[in-house]
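One protein chain omitted, others in place.
Chain nomenclature is as follows: A, B and C, assigned in order of appearance, with residue numbering initiated at 1 for each chain independently.
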Amino acid sequence: MKKIRVTIWNEFVHERQEGEWGDKIREFYPHGIHNTLKENLAAEDLEIRAVSLQDPDQGLPDDLLQNTDVLFWWGHCAHGQVADELVAKIQRRVLEGMGLVVLHSGHESKIFQRMMGTRCNLRWREIGESERLWVVDPAHPIVRDVPMTFSLPHTEMYGEPFGIPQDGHIVLMSWYQGGNVFRSGVAFQRGAGRIFYFSPGHESIPIYHDQNILKVLANATRWAAPELPPQPTGCWHDADPAEPVPQA
Amino acid sequence: MKKIRVTIWNEFVHERQEGEWGDKIREFYPHGIHNTLKENLAAEDLEIRAVSLQDPDQGLPDDLLQNTDVLFWWGHCAHGQVADELVAKIQRRVLEGMGLVVLHSGHESKIFQRMMGTRCNLRWREIGESERLWVVDPAHPIVRDVPMTFSLPHTEMYGEPFGIPQDGHIVLMSWYQGGNVFRSGVAFQRGAGRIFYFSPGHESIPIYHDQNILKVLANATRWAAPELPPQPTGCWHDADPAEPVPQA
Amino acid sequence: MKKIRVTIWNEFVHERQEGEWGDKIREFYPHGIHNTLKENLAAEDLEIRAVSLQDPDQGLPDDLLQNTDVLFWWGHCAHGQVADELVAKIQRRVLEGMGLVVLHSGHESKIFQRMMGTRCNLRWREIGESERLWVVDPAHPIVRDVPMTFSLPHTEMYGEPFGIPQDGHIVLMSWYQGGNVFRSGVAFQRGAGRIFYFSPGHESIPIYHDQNILKVLANATRWAAPELPPQPTGCWHDADPAEPVPQA
Partner (left out) sequence: MKKIRVTIWNEFVHERQEGEWGDKIREFYPHGIHNTLKENLAAEDLEIRAVSLQDPDQGLPDDLLQNTDVLFWWGHCAHGQVADELVAKIQRRVLEGMGLVVLHSGHESKIFQRMMGTRCNLRWREIGESERLWVVDPAHPIVRDVPMTFSLPHTEMYGEPFGIPQDGHIVLMSWYQGGNVFRSGVAFQRGAGRIFYFSPGHESIPIYHDQNILKVLANATRWAAPELPPQPTGCWHDADPAEPVPQA
């Protein structure tokens, strides 16, 4: 069996913070969100690498990026530090067919905004309210074996309007105790690549230990994995017409 | 009557070229494509400005951009010279509601690729073959009073696959003598802004003198003009929940 | 000024019911929901007719249907009584360009299911909980001058998954006290016609007296009105090729 090569990228800033707040985060994510996800998504058909902005080449040297089938992205306060050249390389890989799973505050990451063409702006609030998710397309592979509804006791609120393009296929929607709603699980295709945005996932809440959340992410990994070799993305000089063009 | 403020931007390189090739282009566009379009689209309800990459601030000082309702974009060989900062400013204006009409080889412009999130790649060929356009959505305002089909005797071929997102509303499609097909008129919404891509328009062919082409562009101008004041594009801290959240 | 010719159709069953329940409904809708909407949407640019299933020709004789620009539809318990022939006629008018505004329990009407091709199924519950609506596309004409969020103190819950096609442009979404979410205001185009589904509107609640609801419906009327004369909907024998086909 050919394994799906998954690379989980994390800016890895909050988890290294000193003091009480950092301690709270490390309780759930002792070696960073990326390593927790690596452990919690482990499966026979996946070859998972956990990397971070703190690693050489910002965690994504060319060779690794070239050999990634599905890239997870978690960022929040260090979006601006990601090099524009790296963003361009990732964009090209997605257009070639690499899957991209954008998590939570990654809505404002350079790579997600670059793929969407929009600001991906939204309403937000952090008061520890509860969130309830609903499956909107029960036939979508991303919600295979996921309950039609499930809740998270504490969450950061992300609410509409959400500044994304119109062709997002809505897989899940969220209800918040404080009165907001959100398209929390949305699937896109750009070029040959599949993109899934999934909003739950704050750093100070053990969301990436929740079994339903992990099921969604596990499904999204298989859904986003390319079925074809990398597709060409450039323009093509079609010099010879396929049908005869009489010369005047 | 409040006029629609249209700004027609052109890189203005081919038309200033020395020699025979430049002479041929100047035959159709003596003061540049931007000024020809300005003349040919003139109407009572439009206030049209023609600018170019050769002007100060690359033709789009902040004040002008801020006071533009619909921006036309023609570029080909100088895409790389357009400043990234300017592209970011234009993107923000589109998300706020400014209309954007991207012409011909503008498919590879920084601003169109930025708005789409894709490479907007395609097949191309330049052998002077004919092109026939078909209206695909007869109810769309952009083809009001445009014949269901019309042809251009000589054109540059742009063919599928065209690397754009799935939510493009196809208004027109093209047939080429040499056997290709293309989604030649496609409408998008990004944020509050409307975007129309229209492929006919090579520099060495008098396409911007064709009455059907001009009708499409005139319609697109009115369609793309914003009906609302500039909309906010940033995130919103919705600190107070609209519904009561009991504190534990 | 040419007025928009609006026809508000109502099955008009609940409001004629005897007993206490009927009395409660008549308190808000003394002459039926259709007549209340006619009064509450009255405006200089609209010519509104209120009709019902109880009228001759089920309220929609050919001549009236032919001279309707925008049709409102409210039905609940009498969907099955609407003649299939009438549904076919309405469908044809929508494809020709007539606007259609489907209200509340009209999600299960023959005409809405016919236009969508799906069952338009959903979750529902009636316990008098509150509903909060959110604008999802602030640039859409249907929410012009509508607050970004507003609430209804008592409502019938309609929840996801909602069985509609993927190309619904989501204008509004709803939050329910009991934990559900819903795409409550969705816009479609079918043929030359525009369709808007709007879920609030139970018979025993004074929802069609709410100023925000009425604003949405007033905007939807103008949005759905056709800009063109009726468009042809049949196949077209294009006997003579536009380009030469050499005979072998």
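Here is the rule we go by: a contact is a pair of C-beta atoms (placed from the backbone, for glycine too) under 8 Å apart; a residue touches a chain by one contact, two chains touch by 3 or more.
Predicted model, so just to flag it, every value in this text is computed and none were measured.
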Chains shown that the absent chain touches, full complex: A, B, C
Touch criterion as defined above, residue of C:Gly22, C:Gly179 or C:Pro206 at the omitted chain: C:Gly179
Sole contact to the chain not displayed, among A:Pro30, A:Pro61, A:Pro138 or A:Pro153: A:Pro138
Touch criterion as defined above, residue of C:Gly32, C:Gly106, C:Gly159 or C:Pro200 at the omitted chain: C:Gly159
Contact partner of the left-out chain, one of B:Gly22, B:Gly128, B:Pro161 or B:Pro206: B:Pro161
Contacts of subunit B with the absent chain, listed as residue ranges: 132, 134-138, 148-149, 151, 159-162, 166, 169, 173-176, 179-181
Subunit A residues that touch the omitted chain in the full complex: 97, 132, 138-139, 141, 144, 149, 151, 175, 177, 189, 191-193, 226-228, 231, 242-243
Contact footprint on subunit C, counting only the chain that is left out: 91, 95, 108, 114-119, 121-125, 127-129, 157, 159, 163, 165-167, 176-180, 188-191, 233-239, 241-243, 245, 248
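Convention: only the chains that are shown with their structure count from here on.
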Cα-centroid distance, subunit A relative to subunit B, in whole angstrom: 31
Separation of mean Cα positions, subunit C and subunit A [Å, integer]: 37
Sites on subunit C at which at least two other chains make contact: 132, 138, 149, 151, 175
